[in-house]
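Here the complex is missing one protein chain, while the rest keep their positions.
Up next is chain A:
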């Protein structure tokens, strides 16, 4: 039966694709949670679904896991069509936000659960449980109950329980959100190490953009049930394809501008009374008219008000951050009235100082203003 399914799988299902999502969509009582999604997760890849709450990322994860049934579309895991396969036959591993450890079982029993359902012989089960507990550094906790463990330890048990069955895909549903900050970064490093050592295909759901940037091979940024951009962290951060991605990932300064003319990626535009000529990374620029100019804080610099191309602003607030200071500037041509940039802490300025903002000639992006959304 499996060969039959592979035979009807689309031609482009190559061996390096671990999960293929073909036009899968989902609505809940008339409300669209997920527009038809197309997505391929490569074998061994750490792919992050990033987006604000309600963007459909968890719905997509639940569809991959099989906890929800897709309204339409098809889903392949390791070239097998699994759209109709119940979750317990999908051979996936999942770590939940609240870990969902079985409270009535010891750590070892929790970890062994997936092996018992697969009728793995006792001796092998014991061996594999020992191995995986060593992997997550919990050898000495095998007989404890979950409630006797700290949050970080519980998470490792949850990870071990998912890993021990050698899943085809590991699904992570915001697993770090319950941990405090220090523990969180330690666990992120540890998880990433384990994941790449095992070469495990991983789909990770989070709303935390810095977590997504630091951990992922690729990120799919989602909003309103759609994937807005998919790419490596640096592609997402440096070359956001639209207004939403530019503001959701990283800090962004947005200026209301008028696009006068464009040739390829070079544009001439007016910001307030200042006329600028810029080269963007974009392949296609919007039509001339009102646009939004997007610039990262680190691309902006301070300059004299009399310099050509300088945009007038007034220091509103200077926030000391240790190695640098964040300058929040009042700027009439910024979309939300504010511009933020970072300067060395020694160059912080008093509120009320009038300054000029210099924009880079290369690197910013221009989006149609109408595309704004949350």
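Going forward, a contact is a pair of C-beta atoms (placed from the backbone, for glycine too) under 8 Å apart; a residue touches a chain by one contact, two chains touch by 3 or more; residues count from 1.
Following the convention adopted for this analysis, contacts and distances are computed from a predicted model.
Enquirer: Just by its UniProt name, which of "ABC transporter permease", "3-oxoacid CoA-transferase subunit B", "ATP phosphoribosyltransferase regulatory subunit" or "SnoaL-like domain-containing protein" is the chain not shown in this complex?
Expert: Choosing among "ABC transporter permease", "3-oxoacid CoA-transferase subunit B", "ATP phosphoribosyltransferase regulatory subunit" or "SnoaL-like domain-containing protein", the correct UniProt name is "ABC transporter permease".
Enquirer: Where the complex has a chain not shown, which of A:63, A:107, A:142 or A:165 is the residue touching it?
Expert: A:165
Enquirer: Where the complex has a chain not shown, which of A:94, A:133, A:194 or A:291 is the residue touching it?
Expert: Considering the complete complex, A:94 is the one touching the chain left out.
Enquirer: At which residues does chain A meet the chain that is not included here?
Expert: Interface with the chain not displayed, on the chain A side: 65-67, 86-94, 96, 98, 100-104, 113-114, 117-118, 147, 161-162, 165, 171.
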